[in-house]
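Heads up, one of the protein chains got dropped from this complex, but the rest are sitting where they should.
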């Protein structure tokens, strides 16, 4: 039994870790498989290719689904705490990466959701030992987190504005000019405020164009708000991270210049 | 009479406050009613739904209008200072939330303005005790307020530019290419400067496209101005907030310069 | 002769200054005239209005042109240094505000340029004694000025990129897909990079759409550059302006907190 456990530990190391040669090879192979299978799904969706090579592409899809199913089962089996893995972010992504193929047997057309497999590629950061990249990602996330509440207030404000302007435009322009319902007019307001501007719906009356101008200038200006929020937080985090690492033993002050050897205030050696 | 006043006080507490169980329940019920009634107005505007269920949706609309009217009258009646409420932001929104239904009896088509009811949902911040959210909203507003004058100057500049470029394009492109009048050309200039770009009007002559390119690059670049203004103000406000954590032991003042050794106001050592 | 000079001085005060009652009244009247005449030019350009009221609007236009001509001549006549006025910004704008009407007698269609009159409204800042607004405008201009060189480099870079991507798309998409020449393809590249996206020209081939995606993501990202430049400069100017006014008499340090009474570093009274 110990020998069996030993073997299970070895598999665990290969699958979950990257510090051995076999572990790294496994992860590189895995990422290549993911990219290939996502590529196959994409190609399969192009009609011209589907007609000619659809048969082979379905084969590729099934091949990778079976491989990933075996990998998923093995991951659960060799993990000493399987439930922690199953309900982790990667565990859920791994499950969602194989379900669509099986689901497509019952409900046709769902296999396009296989592109969710792309999320598995996030493992690439681990493989390439890009710890600095993960650090940077965490850095961005912590700045986003610090501005979470401000951004919620901002989005609430934008959506309320879009709803009211949508209703106003529905009354002014009416169904004849493409504003066929309030929800559709709200869609127009969002298209306009975010400065996307498809042009599938656009105001035709003079007063409608005047109000649209107000909406555009508003949308154009309030983009300053999320940008300002995030930039200010990021600048704070950036300054804090660089400056707070050092502390003067003499006077206890922090906020020294990066690379300083003497305290800027009392002159003591750092 | 005292017992009657007592009863009025109790109703006041339920309607206006959220610290009792009944008061909180009232506010949650109110918000649900608002969302339901706004949803009904939206659905009513979709023709396919209006044809089938229009009768019921009009009923729902009238039901909520009557409920909100009773609520509005009660709010005035139980408030010891009714006029302060009537002319407050919430008082006006509450009034505007019931008027359109009655107005629609005389002028058809105005009931779409009922979506203004959505503004009543702003009360949600009070109900959920999201005082931090209100704090953040105030924070953003104070930064916006500090940059008010700069933004006025900026908007004046943008509108002058839009008018002049609009007139130039009207002369160059002319009515044959969709620039049928100066106001319409100004509308085009705003659509372009804000980078919305519907494409309902677009330049066709070579010289028109060259000038449009200048307008686009201008619009693309000057978005830096409101963003810069707001970010700089926000960073300032944010820094102020962080500086507030240090407190003088002598006079109790906060908001010292980072790295300060003496209180800026009483001169005591920090 | 002295009495005549006296009279000329009085007219000078009324026209050029705003500190007397008559001077202020003159400027308010002037701004109203400008707005009215610009409004008339705009209305005249709308065909439906032109057909019905064109005769009257042409009269209004000529009336204001003659009034502004008299004003322009008077300005030169009462000014002790007329040439300084003629070649100043306001002098040139005043001249350009009357020329188009006369020019339209020879070259029809030029009178739309009368909207340049709008620039005269910039005088509004002087009339309303909005010195704070002028201060803010100067503030923004000084930050823009400080980042002038960086923005020149940026624009040079954007235009080079637009030219190269335009030529590449011309080769790939070709005249059949709307990319009829390199200049037109450069126009498309600018429309795309600035995220305006009219949709009058858009890629149809797969490889064209892939390259367009690169252009879009590039344009979307590099807007960070002018914004970053301007924000950083503005933050600097803002901080500098607030902090550099105060200097400690004891240790000579600047950069004190706004409103400080004691030096943060040596504790001396400021």
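Going by the order they are written in, the chains are A, B and C; count residues from 1 in each one.
Operating definition for what follows: a contact is a pair of C-beta atoms (placed from the backbone, for glycine too) under 8 Å apart; a residue touches a chain by one contact, two chains touch by 3 or more.
As the structure is a prediction and not an experimental result, all values here were calculated from the model.
Participant: Of B:91, B:183, B:197 or B:219, which residue touches the hidden chain?
Facilitator: B:197
Participant: Which residue, A:16, A:63, A:90 or A:187, contacts the hidden chain when the whole complex is considered?
Facilitator: Answer from the full complex: A:187 touches the omitted chain.
Participant: Touching residues of chain C against the unshown chain: what are they?
Facilitator: Missing-chain contacts on chain C: residues 149-150, 152-154, 160, 163-164, 166-168, 170-171, 175, 180-183, 192, 195-199, 202, 206, 209-210, 212-213, 216-217, 219-221, 223-225, 227-229, 231-233, 235-236, 253, 255, 265.
Participant: Considering the entire assembly, which residues of chain B contact the chain that has been omitted?
Facilitator: Residues in contact with the chain left out: 195-199, 227, 231, 259.
Participant: Write the list of chain A residues that the hidden chain touches.
Facilitator: Contacting residues on chain A, toward the hidden partner: 38, 41-42, 45-47, 109-110, 112-113, 115-116, 118-119, 121-122, 132-133, 136-137, 139-140, 143, 151, 155, 158, 183-184, 186-187, 190-191, 193-200, 223, 226-227, 229-231, 233-235, 238-239, 255-257, 259-269.
Rule of thumb we're sticking to: only the chains that are shown with their structure count from here on.
Participant: Among A-C or B-C, which pair gives essentially the same interface as A-B, with more than half of the residue-number contact pairs in common?
Facilitator: Matching more than half of the contact pairs of A-B: B-C.
Participant: What rotation angle superposes the Cα atoms of chain A onto chain B, in degrees to the nearest 5?
Facilitator: With C-alpha atoms aligned, the rotation comes to 90 degrees.
Participant: Centre-to-centre on C-alpha atoms, which chain is most distant from chain C?
Facilitator: A
Participant: Please compute the C-alpha centroid of chain B, do the same for chain C, then give the distance between them in whole Å.
Facilitator: Computed value for the inter-centroid distance: 29 Å.
Participant: Residues of chain C that touch two or more other chains: which are they?
Facilitator: Expected reply: 195-199, 227, 231, 265.
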